[in-house]
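Left out: one protein chain. Kept in place: all the others.
A and B are the chain letters, set down in written order, and residue numbers restart from 1 in every chain.
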Amino acid sequence: MNTLQNLFDGATVMMAALPMLMVFIGVAAGIALGTIPGISTSMAVALLLPFTFTMDPISGMALLLGCYKGGNYSGCIPAVTINTPGTPSSVPTLFDGYPMARNGRGGEALGILLWSSFVGGIFGTIVLVLFASPMARWALNFWSAEYFALCVLGLASVATLGGKQWPKALIAVLFGLLINTIGVDPMGGPVRYTFGIARLFDGFGLMPILIGLFALGEVFHNIENYARGSAAHEKHVYTYPSLWYYWKLKWAMIRASVVGTLVGILPGAGSAIASFLAYDVEKRISKTPEKFGTGAPEGVAASGASDSANTGGSLVPMLALGIPGGPTVAVLMSAMMIHGLAPGPEMFRDETALVYGMFVALFFSSFFVLLIGWAGLKLWVRTTNVKKPILYTMIFMFTVIGSYSMRNSLFDVGVCIGFGVIGWLFKRFQYPVAPVVLGVVLGRIMEMNFRRAVLRDGMVSFYTRPLTVIFLTLAVAAVVTPFIQEHRAAKKRAAQAALTPTVPDDSEPSDLSNPSEER
Amino acid sequence: MLTQIGRWLAGMAWPWQFVFLAIFLAVVWVATLPFKRIHPYRGQLMVLAGVFWVGILFFLISFSFTRPIFPMGTYADTIPRIWFYALVPVVVITFITIVTRKVDDDPKWGNVRLLGIILGALVASIALFDIVGYYVSSAAFIVFCMYMLGSRSKVELICVPAGWVLFSWGIFAQLLNVRLPVGRIFEALTGGYY
Partner (left out) sequence: MKKITKWLFSLAAMFTLALALTACGGNDDENGTDGEFVSNLPDIRVTATPPAAPPADVDPVEFLANIWQPTRPITIVTHVAPGGGMDVATRTFIEIARCFTDATIVVENVVGGGTRPASTEVQSRPADGYTIFGAAMSNVNNAVAQQWPIQDYIGGYYWIAKIQRDPAAIIINNSARDAGMDFNGILQQARDMNGGQIWAVPLLGGNKHFEALLTWQATDTMGIAMPFESGPLGAAAVLAGEAHVQMGNPFDTAGRDLWVAAIASPERVPGFEDSPTFAELGFPQLNDMHMWRGYAVRVGTPPAMIEWFQQLTYFITHHPDWIAYNAGNAIAPTAVFTQEFHEIIQETMEITEYWLYYLGMLD
């Protein structure tokens, strides 16, 4: 009842002309900037930050929250259209989104992304409104040992990412983990593997690696197999599924929203773990896991919803504890501080109307994302119909400027091209690329938390803390299960082969594999 | 001994690291020559060897890291070594799966010449950023790349680079304050201010 009253107070503050306009502008700016590869959500929010100095706190926060939501959604768009993830957390979106777009299902993929983003956003905000304080308290149960175990669980998704090529997936993930050790020891020790390059003190930038491995790797691969003429004018006619089609994905979206929100609540875990975990969960429970990676709608729904729900989750520790849950939230937090507000339990108590006004702004942001996203859908999908000579050249230009602009560094451009070549070679010789990213994203968090846990309690912490034990057990199970399933399937196949001379294809087609039937 | 090797390797500048990698790959390549049955998988083996070399290099260098005198339980060398120790058996397993032909053959090389030309042009255009500046260099690359990929429309060859220069100037240089390289020539012309 109290929450409802607070929400009403918040809505009273928020539902004025200026704050609403600010939410809309924020969402529009976030979407516009987020679709450009190389501009992260935190950059977009930081860009709008100075404009808020002269505004009242609620309008300023409305602008920034709108930008956060908009940027978060649109960061996944280039992942679908040109295989270029805008953020680490949008990597799983491209696993299925890009194959869908390549097969002329770009409209469908972007539609799923939009709706999953909406559902995830609303879900994350509801959790934020109803359970911010208790969930933040729950997050405090996570010590370094738990974070390490959570990373191990995230890493276990390599078992499903690799499929039958699991040894190669392991090679890829270990490559990612190894290159992640480059730079100053995160605990404050010596400089590792920089070979005299000062730019490597912080290790390789994440975005140049992502853009290089996926976008450049893909373009290099396409150019190697490029034939002038036929491919250059290949055009798709896009169709947009009905609402009923999206409704069928509701459980995938909700499951992913739960994962995204829960991981988002943990400060220091990062949205990428959530996205990979949500994708992994969806693939594991799917009846047709073999379709994942080739254009499974559930895969796009899972990563999109998780990524969006994560925004709500990551605001929980900031608002309830005063701890930013990620880089973008850190910028939001500094904006609040510039306005003389100190996020935390005191703000929850003393500035109730403002806090709940922000919640209302988040709800409206999700609706505006849906509105603007729907309007822009047909525009973005056209990207994939651009003539190949122009498209490939533009991807080159975006990768160069995107990797440069992160740190104003030509070195990062070199890194991007280097990883582009690595991505091409990996793709060419059938080594999966996604596990490299998993290793790079999780490596540093794993190292910090492992070493902190050992420093505090020694190895004891990994088998005496219940949550740690649960996560580690789940990780072991996640790795072992596919092997057991494969073993059983092989036995079954052998038994069937003994009975009949030919083995029929008994895999049931997914009811979502051909959406045209639903239209 | 390992510390000395580690220090020596760590002290070698980055171009040498590529030389070492090339030597290691060449050795692996030569070692595979007598075994004709694995020739169809040599590309996969070379990627495996490349990753393994990174592991070996990082493992050896980890012995050169300074350790503080206060107890920490783990040190800067701990994690790289753990990853290397995990890498060794995985490399063995992957090697077995490759040589036992449980993987597909390496795909046939496609239009590598075209890829090489475009990649070379991309690297050259980036190298030219410091001399002629981002805008001129990137516009030239766009024209070259589009031409190489088969575009012959004059409108496209003029409008795309012009549009890109305008877009990158407006969004990145003006809106986002990204300091795109202007190049020494323009720096000299503008007296260092740009």
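One rule holds in what follows: a contact is a pair of C-beta atoms (placed from the backbone, for glycine too) under 8 Å apart; a residue touches a chain by one contact, two chains touch by 3 or more.
Treat the numbers as computed from the prediction; the structure is a model and nothing was measured.
Set against the missing chain, the residues A:Phe8, A:Phe201, A:Trp251 or A:Tyr463 yield one that touches it, A:Phe201.
Remark: the omitted chain is touched by one listed residue; of A:Ala79, A:Met347 or A:Ala475 this is A:Met347.
Only one residue from A:Asn141, A:Ser242 or A:Thr464 touches the chain missing from this view: A:Asn141.
By the touch definition given at the top, chain B reaches the unshown chain through residues 1-3, 63, 65-70, 72-74, 77-79, 81-82, 85-86, 88-90, 92-93, 96, 100, 177, 179, 192-193. In the full complex, chain A makes contact with the omitted chain through residues 42, 46, 49-50, 53, 140-144, 183-184, 186-191, 198-202, 205, 267-268, 317, 321-324, 327, 330-331, 333-335, 337-338, 340-347, 407-409, 448, 452, 454-456.
Throughout what follows, only the chains that are shown with their structure count from here on.
Within the complex formed with chain B, the residues of chain A that make contact are 36, 39, 43, 47, 165, 167-168, 170-171, 174-175, 177-179, 181, 185, 187, 189-190, 192-193, 195-197, 220, 223-229, 232, 387-390, 392-394, 396-397, 400-401, 404-405, 408, 410, 413-414, 417, 421, 425-426, 428-431, 446-447, 450-451, 454-455, 458. Touching chain A in their complex are the following residues of chain B: 10, 12-14, 16-17, 43-44, 46-48, 51, 54-55, 57-58, 61-62, 65-68, 72-76, 78-80, 83-84, 86-87, 90-91, 93-94, 97, 103-104, 106-107, 109-112, 114-115, 118-119, 122-123, 126, 129-130, 138, 141-142, 145-146, 149-151, 156, 160, 164, 168, 171-172, 175-176, 178-181.
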